[in-house]
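Have a look at the structure that comes next, please.
Of the protein chains in this complex, all but one are displayed in their positions.
Note that the chains are named A and B in the order they appear, and that numbering of residues resets to 1 at the start of each chain.
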């Protein structure tokens, strides 16, 4: 668009034709372009063409992109308080998780972690499960010795506690690694199974309600934002915050349904753990991992217990 | 000048050797990973010597292999298209080469400067690697040093090309 006054480079790691790309990021771009009467032109850079998945946040910080979507956990230990929302039992779905993480940010409990950029909105995906190629997972012991892709160091703690060998990698790399046998399975929500085509490779799926979730952030470069005139700043402000966190959640919850339906259609084996993370076989391990994570942060002088308590409170009140 | 060049050459050569060590490390770590995994499945989990982070060790061994061989290789391992310049005088070719290697030196300075910032930032953000939770700041520091040596090595080589009589023969 030649008449645009500002070009906004929007970078993310999802495939261009994926649900989050089409149903959320493009929608945001359209909204911003429309409300600015075409004065802001949004250029999309999907599929990590401008920055690899773990580098998306720094890409915005360093002005390589103006807006990006990143997974906080892909850069280990960088956003430790935000990742509390990923702990077992905190959220049961994208709607709840997104509400919690956005509220924590709005309440200033985790905003210190984002001083280098200006966050637009935060959200989470739905409940993460375990998906394996050869072995059905019914009890934690079934995981012993299996190499499982996990998204973040927090989830690594959980899987390690359960006896698996967690291997860290961003979601876009999971397909190749599973197919080559580098890993025996993945920790992903149904949305990820669908978006990154893992249903093609994994026949066994285990739903452990509340096992974990993953936080995302869409953020804008500070100096880009500050350069905008007041009316355009308003356009950006109008397209951020809780309203968009909820829109994101709808997209991710819908994709969870699609991913699960796809696995059923393919005739896969789906194991549902009764009571999820509260199941007596799973709970002790998950509880221990949660406790370890929180106490570690607390020892570093971070208000981990406070944030955790608030997250749990939100899940039972405003974000129920 | 010659002494300085020799010292630099010595340092980059040691780095090159270290690069070789990391290359072999990549191989050995992979073997160990394969072997312990095999043992685990053969004994049905009774003998568990498996280690966490094998893939990560390989990844960063590759990083160090390449970073450490860059300074020694910058003047040796380059691909050029000689299709159009085959008939130029040797002296002209040498000047061209010197200018280009000097550009590599500038690039090395840019890289080193940029890594220097990352060292600070990673130290402040406590960012770690994914599996072994090693602070990234160490990796950036090593990269900062390696790219600095890349710059130094490139600049000395360019100067030698331009001014040293020995290089001309």
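Quick note on the criterion: contacts are C-beta pairs under 8 Å (C-beta built on N, C-alpha and C of every residue); 3 or more make two chains touch, one makes a residue touch a chain.
Heads up, the rule we're going with is that contacts and distances are computed from a predicted model.
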By UniProt, of "TRAP transporter large permease protein", "Allophanate hydrolase", "Glucose-1-phosphate adenylyltransferase subunit GlgD" or "Carboxyltransferase domain-containing protein", the chain left out is "TRAP transporter large permease protein"
Could you tell which one of A:197, A:246 or A:268 touches the chain left off the display? A:197
Contact residue for the chain not shown (choose from A:62, A:116, A:279 or A:298): A:62
Even though one chain is not shown, chain B touches it at residues 16, 19-20, 23-24, 26-27, 30-31, 33-34, 38, 55, 58-60, 62-63, 65-67, 69-70, 72-74, 76-86, 93, 96-97, 100, 103-104, 107, 110-111, 113-115, 117-118, 139-140, 143, 147
Go through chain A and note every residue touching the omitted chain. 9, 15-18, 43, 45-52, 54-55, 58, 62-64, 172, 175-176, 179-182, 196-197, 200
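Criterion: only the chains that are shown with their structure count from here on.
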Chain centres from averaged Cα atoms put chain A and chain B apart, in whole Å, by 34
Considering only the defined contacts, which chain B positions touch chain A in the complex? 37, 40-41, 45, 48, 50, 52, 55-56, 125-131, 133
For chain A, which residues are in contact with chain B within the complex? 74-78, 80, 144-145, 153, 156, 160, 165-169, 182
